[in-house]
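Only one protein chain is missing from this complex, and each of the others stays in its spot.
Up next is subunit A:
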Amino acid sequence: MGSTRTTGAPTKITQGSQTKGGIGESTLRPDGTLKVTGEFAYSSDMWHEDMLWGQTLRSTVAHAEIVSIDTSEALAQAGVYAVLTYDDLPAEMKNYGLEIQDTPVLAHGKVRHHGEPVALVAADHPETARRAAAKIKIEYRELPLITDEASATASDAVLVHEGRDDHHIGHVPHPNIVHRQPIIRGDAAEAAKKADVVVKGEYTFGMQDQAFLGPESGLAVPAEDGGVDLYVATQWLHSDLGQIAPVLGLPEDKVRMTLSGVGGAFGGREDISMQIHACLLALRTGKPVKIVYNRFESFFGHVHRHPAKLYYEHGATKDGKLTHMKCKIVLDGGAYASASPAVVGNASSLSVGPYVIEDVDIEAIALYTNNPPCGAMRGFGAVQACFAYEAQMDKLAAKLGLDPVEFRQLNAMEQGTLLPTGQVVDSPAPVAEILRRVKARPLPPERQWESSEGADVRQLPGGLSNTTHGEGVVRGVGYAVGIKNVGFSEGFDDYSTAKVRMEVVGGEPVATVHTAMAEVGQGGVTVHAQIARTELGVTQVTIHPADTQVGSAGSSSASRQTYVTGGAVKNSCELVREKVLEIGRRKFGTYHPAWATAELLLEGGKVVTDGGEVLGDLVDVLAGESVEVEAEWRHRPTEPFDLRTGQGNGHVQYSFAAHRAVVEVDTELGLVKVIELAVAQDVGKALNPLSVLGQIQGGTTQGLGVAVMEEIIVDPKTAKVRNPSFTDYLIPTILDTPTIPVDVLELADEHAPYGLRGIGEAPTLSSTPAVLAAIRNATGLELNRTPVRPEHLTGT
């Protein structure tokens, strides 16, 4: 397809455009120096005089009644200060959860998944605590296992949660289904009659782990007022707070949380892990308690990406227009709800992908099973759908004899397209353009590993294992594109709060930005400083540590923080700017008429007119005064999806990325080497181009991981996790990761601050299906599951 239409352009900035270090520049991380010198204080680095170490004892079986717990031997160990079980919980509230409070702080009479917390130990050395925990005797009586859709929805199925009273139980067809969201638009059955070709597929998506490197950890310090100070790595301080305080039996103001250094998150820190446990032990012993999971425990300590079964049917006319789509997406939510309902909403509403299909019949469900609990991970429901619909697009193109990219472009969504929910896409949607860009990029040369000195095995499938010198190696190229929503959807009040202060320090105007945003590595602190420079015309910006002494910032997830907390920082800065100008008018208004008549800007530490005339120094305006504003900021409201038809303006914004993958496959051994993963993505406005590239390349690599290696293996007979370690759960190394060239588009979304688009998740969507498409292209195999393992390629 020769021409594609691209609408929109980057936002033009007036205020602050003359101030150094503002938005649009690749300023460097404010925490960079601390992070390269080893001084940055991560949650596992906390230390307190006289502190104890906490240890969790977790269930060794997936589904069982707890007949008895005997803690006497553990308590008798020298160095042990406390052993806690369900009976020691201090408040009436004994459960927590993001949306549904179905998760016991400690197991009560029953365990529902392998690795569920049953008891806690505090001791003076971590090894003492571990050994004491091993001496707690628990007698289990095992129960039948629910492990998949068939066992969950059988008429005589054991219920994972009896007596459900949450707000989804009224509309689910079975109590072992957490939430169900159908979306019906048009008439798929009627439209199917117009199809010249129909493609049906059944796809499987494996369970992926966030595998952030910094383990779950933190320090709880009991306070004299009966409360507790908690230093922890999380994605959303205030969400944690709302779950922690009730089970401790404390008012929220007695639980003071400060964000410690966060070693990555990717969704895995949206749920509570050790937070409540550390507080319970600290309050019980009266001593500071530190808990640090090791990697084995980390695999049990957080939720994973939902594994999924996806059943798709698409039709198209012979000239390549999509006629209809029917799908059913079954997400395994595991033993507790976590974020499952919202993941269902995303999976269903984005199940069509970035395409125009008017007649659809969609259903997504999440199951309660005895598998490990699943919840948020980068891409959040849209990832699984993208893997399936992109496989379908390739199958349709092949059946129609069309080029796979041209076929996608022919059906690509644009600004103005209606989603299956009836919502209009009201900002640029350059789907055809990003596909054109990845396709237009020159392909990497063939057989790069070959030279006059022979083959460089490091660049071949199998690498230094020296399994091939090029024999049996074939190349393949594949494409994919995806759509991700930005921000919390379905009517959620998705606000953020920023406190901004401006004052003179050391003869210079300085802005201080205080939010509760969790900096998890994404660079939010970098862009907050940039926004403050742009909006306040200053160079010096101090970023205050995130804590609960300021209002909620919402979650560092859903690609939302630059949009929402960035928007809150911008808004508070604007309010501060108005106040600063008021002070200026009061003090100096009589000296120059422009104070009253001109549009005034703050630039380079001065008040200037929009014509560039300097009216005064901020140092003089602010002399002896400081200006501070704390304000909440919201994006446009959204609506819930209708529970029967799925109709509703549920989303805030969309993010689009396209990938081209080039792979080489050793077809004899089934080994894959990804040679290049090219990306094109619309980011609306790159507030920090260097960080934008980092997000896109990082997201792409997580998508690569679940294409060829990453999967938590759960034994279907026991529902036990078989590979909870970095020895057995593989994530891409620098040798597995290819060159990732990135093409960034900046088409402003007029509804968003600076026209920006949330960017973190979209590259994780299309990366996986692009790699799969390239492997299919190389091998001719159908490959309906991800990750692809060698045996899937060799048939052995």
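Things to note:
By our rule, a residue touches a chain if its C-beta (ideal position, glycine included) is under 8 Å from a C-beta of that chain, and two chains touch if they have at least 3 such contacts; residues count from 1.
Convention: contacts and distances are computed from a predicted model.
Here one chain is missing from view; checked against "Osmoprotectant transport system permease protein", "Alpha-ketoacid dehydrogenase subunit beta", "Amino acid/amide ABC transporter membrane protein 2 (HAAT family)" or "(2Fe-2S)-binding protein", UniProt names that protein "(2Fe-2S)-binding protein". Shown as candidates are A:Leu98, A:Val303, A:Met325 or A:Val541; the residue that touches the absent chain is A:Val541. Contact with the omitted chain, checked across A:Lys318, A:Arg458 or A:His751, is made by A:Arg458.
For the chain missing from the display, the contacting residue among A:Thr323, A:Ser691 or A:Asn777 is A:Ser691, taking the whole complex into account.
Subunit A meets the missing chain through residues 21, 26-42, 44-48, 125, 127, 210-215, 219, 221, 231, 258, 260-266, 292, 294-295, 456, 458-459, 464, 520-523, 525, 529, 532-533, 539-545, 690-691, 693-694, 697-702, 725-727, 731-735, 737, 739-740.
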